[in-house]
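A single protein chain has been removed from this complex, and every other one stays in its place.
Labels run A, B and C following the written order; every chain starts at residue 1.
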Amino acid sequence: MIRPVRVAVAGSTGYIGMQCVSMLARHPHVEVTRVLGRSHAGERHCDVVPGSEVALRIDADLDADSVDCVFAALPHTVAAAHAKGWLSRGATVIDLSADFRQRDRDAYERWYGASHPAPDLLDEAVYGLVEFQRDRLSSADLIAVPGCYPTAALLACAPALRAGLVEDEVVVDAKSGVSGAGRSPALTSHFAEVNESVTAYALGGHRHKPEMTEQLRHLTRRDVQLTFVPHLVPMTRGILATAYLRRRDGVAHADVESEYTSFASQNPFVRWCSEPPSTKSVSGTNQAAVHAGGQDRITVVTVAIDNLVKGAAGQAVQAMNLRFGFDERAGLDRGPLWP
Amino acid sequence: MIRPVRVAVAGSTGYIGMQCVSMLARHPHVEVTRVLGRSHAGERHCDVVPGSEVALRIDADLDADSVDCVFAALPHTVAAAHAKGWLSRGATVIDLSADFRQRDRDAYERWYGASHPAPDLLDEAVYGLVEFQRDRLSSADLIAVPGCYPTAALLACAPALRAGLVEDEVVVDAKSGVSGAGRSPALTSHFAEVNESVTAYALGGHRHKPEMTEQLRHLTRRDVQLTFVPHLVPMTRGILATAYLRRRDGVAHADVESEYTSFASQNPFVRWCSEPPSTKSVSGTNQAAVHAGGQDRITVVTVAIDNLVKGAAGQAVQAMNLRFGFDERAGLDRGPLWP
Amino acid sequence: MIRPVRVAVAGSTGYIGMQCVSMLARHPHVEVTRVLGRSHAGERHCDVVPGSEVALRIDADLDADSVDCVFAALPHTVAAAHAKGWLSRGATVIDLSADFRQRDRDAYERWYGASHPAPDLLDEAVYGLVEFQRDRLSSADLIAVPGCYPTAALLACAPALRAGLVEDEVVVDAKSGVSGAGRSPALTSHFAEVNESVTAYALGGHRHKPEMTEQLRHLTRRDVQLTFVPHLVPMTRGILATAYLRRRDGVAHADVESEYTSFASQNPFVRWCSEPPSTKSVSGTNQAAVHAGGQDRITVVTVAIDNLVKGAAGQAVQAMNLRFGFDERAGLDRGPLWP
Partner (left out) sequence: MIRPVRVAVAGSTGYIGMQCVSMLARHPHVEVTRVLGRSHAGERHCDVVPGSEVALRIDADLDADSVDCVFAALPHTVAAAHAKGWLSRGATVIDLSADFRQRDRDAYERWYGASHPAPDLLDEAVYGLVEFQRDRLSSADLIAVPGCYPTAALLACAPALRAGLVEDEVVVDAKSGVSGAGRSPALTSHFAEVNESVTAYALGGHRHKPEMTEQLRHLTRRDVQLTFVPHLVPMTRGILATAYLRRRDGVAHADVESEYTSFASQNPFVRWCSEPPSTKSVSGTNQAAVHAGGQDRITVVTVAIDNLVKGAAGQAVQAMNLRFGFDERAGLDRGPLWP
């Protein structure tokens, strides 16, 4: 029996942080030893977070000597300011914020309106979209967990783009549940305002877009013109990405479909579906459910994920599993509730 | 004081039919004299339809001599079988089914899997998307009210296409509430199956697509390649259409935007919005709320309508107003509930 | 043609205030001349409130000389501080806060944790539950519009109690939509927290309870032991009150039912239903839908209202109609949307 990985979760009372705690607390090779959070410091986690079964006191600050791995679910710039310290104490840092997702520091600073607190770490960070970065994760000390939108969008369009089957101009129309906006109350998450309604936002470009285009360039070695529009849908969890991919001359829809079935067969958390998947069918799970349908010259790929699991905490655990040499699926076997 | 138009509503206990009854019962120039419906014949409308204030007995069949206008909210092929009879008795027929929406009889029969009961009426029917057909409606005896998806999709992309501002290959990603599937219970409208979920369907092509492409050809005199994918969203009412329009060389986003603000200023039920509209903001109203945003070379137009009002009953009333010489807005002044 | 009543709405950007503006703007005998609100002063109402068609600029303060009637939809203590000034300028004040709902100043100060700003007006105020106070409203200068819970609860149990048909110990279990908590964002109105959930609150007693017991004493001349528990339900609008009434010896369920059908026949906005009503069937309307069912010695009365209409703005308009000599139903004829 090996010693379990001692893990701290920073930002443990936000939606992503509490999902991390919940998953890590049931992970067979992990011991959650520290939970952090400024607003509830001193209280027990289970008294603050509904459904939590973790009785640890919440700390305001972390003594990184005591842990092997830090899951940082903090607002942007906050984790970056701490990362170097944590790394220097020997902890692996798995960051769920936007801070280390892109190498392009200028784009970061433009979209997030802040100077980057640790630009020298940008080159070191490994982008943790496991399905495309499996090899590099086993030795990564700083892992940048992708955003929920990029996870769904990249899984939807990158396989076909990487294989050169479709043109380099793609549209991704994404639909997200309300938990994606976080737990801080706002008019845009007020039940009476968002229930019975769907709306688009960020038509001119979303913060996550540069992250996506950088990854597409990395994966395809070409410049891909991505049009990305997110929508808010009245549900708690889930993202559905609908990608419109124009096939290159001579490429049949079956060729594209075949690329995705092959991709699914190589990745334990990518599930090929014979019908367009619903977000509910993956709710609470780490799965990305994928389907592709042909409409004239366009192949339409839809990907459904749980934004807080495969789009955040679950993907972080999946990356940690690779980093620490566990089965990629360890602690991630929870199935969906249906209905 | 002129004599009110005597109106019958066939299919008065389905979602579209009951919305027609509700709106017509409050219309200042209309008297609802007959309500029809096979499954509840003999009962009073207000005893069968929640919220109905119409106490008429529901009839199984219509004596068309007694009415000036028939609103037919019936399954496809049913209205078409009656239309000639009703027309011959002098009634104006406003058909809310798919039967007379397209001239292409072959496409109809292929998509609906039935031979058309009245093909000789296809040329006579006027497509009732008022914003594009205002002139022809004043003398139309047979009006085909557009489907809910085509209404939203055409309002989103036809203005820019007609003006030649964008390329003839467009993507429309549409999101609909559950009432669009009608009142007959099915697993796909079961609360426990659709709540907390979003899913795409009909990726290979939706029944409404030939109707849209025919109209786009009619409006632009060109062949437009439309990719159309509908999605089911967990809300009762509303459609949001998101259209991705690639601007032609030399066309600025502001040019496209200007086309839509101009379009809105000419049409009382098209409302230009400075932000992307939500479906809730038009719920219960006959408005189409429109916004356009530029993302690189793409202009993204979003249109929000209430699928049962502007997408069905309201548009039918709007067409009737033109046919009978009333103010286009008569009986259609209801505002949304917010929240 | 008489001069319309000039009305100001204070607190016009909260849920109750915006509902007042919406209803008053369509009232045939009213002109909305002023809308007030500190947080959006200077902006146009229609630019701030989704769905609003009122283009007036929002003012921070009111010159009461210019209006005949003030609808005050303000936090408790705020309206009370202004009421005397408005009354002295000759305006009728229709207050939608808790400030003037009960004569028992001590109970007010205990539950609301604030000293009452205008205790000398308490005797003057008329409690505006129209169905029980119709006579006094025609001459009232200061009208206290009941809370949403008291409206539903009193309509459910007061008829039987007043007629002496049931015992003086009653239970009312009430279920409310989320808009009842107001528009200010909070964790308890966050979509992701309240969706897919129902919970009870204020088991030890709710702020509205003293208002209810005072009214029951007033209507019955006896002390009624009321147990009242509110619940939060994942919907935007609506309150359902379920009252458990133990019949006195010798009283049949039919006697109680008869009391309610009679009550409904005397009140245009009380609608007797042969089946238990749903909140959706009255959404957007000023109706209180009532049903009574017998289960052994208990008669169970359920009342459904729209908390923002019959439970607030609609009831306020109904009271204004009586005060200014209009038909009680003026401006209140909107039917529900179904589905």
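Heads up, the rule we're going with is that a residue touches a chain if its C-beta (ideal position, glycine included) is under 8 Å from a C-beta of that chain, and two chains touch if they have at least 3 such contacts.
Note that the structure is a prediction, hence the values are computed from the model and not measured.
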Full-complex contact with the absent chain, from A:V49, A:V126 or A:V290: A:V49
Among C:S52, C:T77 or C:T279, the residue in touch with the chain that has been omitted: C:T279
Options C:A98, C:A118 or C:V233, residue touching the unrepresented chain: C:V233
Residue of B:E196, B:E211, B:E257 or B:D306 in touch with the missing chain, whole complex considered: B:E196
Residues of subunit A in contact with the chain not shown: 15, 18, 22, 26, 49-53, 179, 183, 195-196, 236-237, 278, 280-281, 283-285, 333-339
Missing-chain contacts mapped onto subunit C: 171, 173, 175, 177, 192-193, 195-201, 203-205, 225, 227-229, 231, 233-238, 240, 242, 244, 276-281, 283, 291-298, 300, 302, 304, 339
On subunit B, residues whose C-beta touches the chain left out of the figure: 15, 177-179, 183, 185-187, 189-196, 234-237
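FYI, only the chains that are shown with their structure count from here on.
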Taking each chain's C-alpha mean as its centre, the one farthest from subunit A: C
Chain closest to the middle, measuring from C-alpha centroids that were averaged per chain: B
Averaged-CA centre spacing for the pair subunit B and subunit A, given as whole angstrom: 39
Chain centre separation in whole Å, for subunit C relative to subunit B (CA means): 37
Contacts with two or more other chains, residues of subunit B listed in rising order: 195-196, 236-237, 278, 280-281, 283, 339
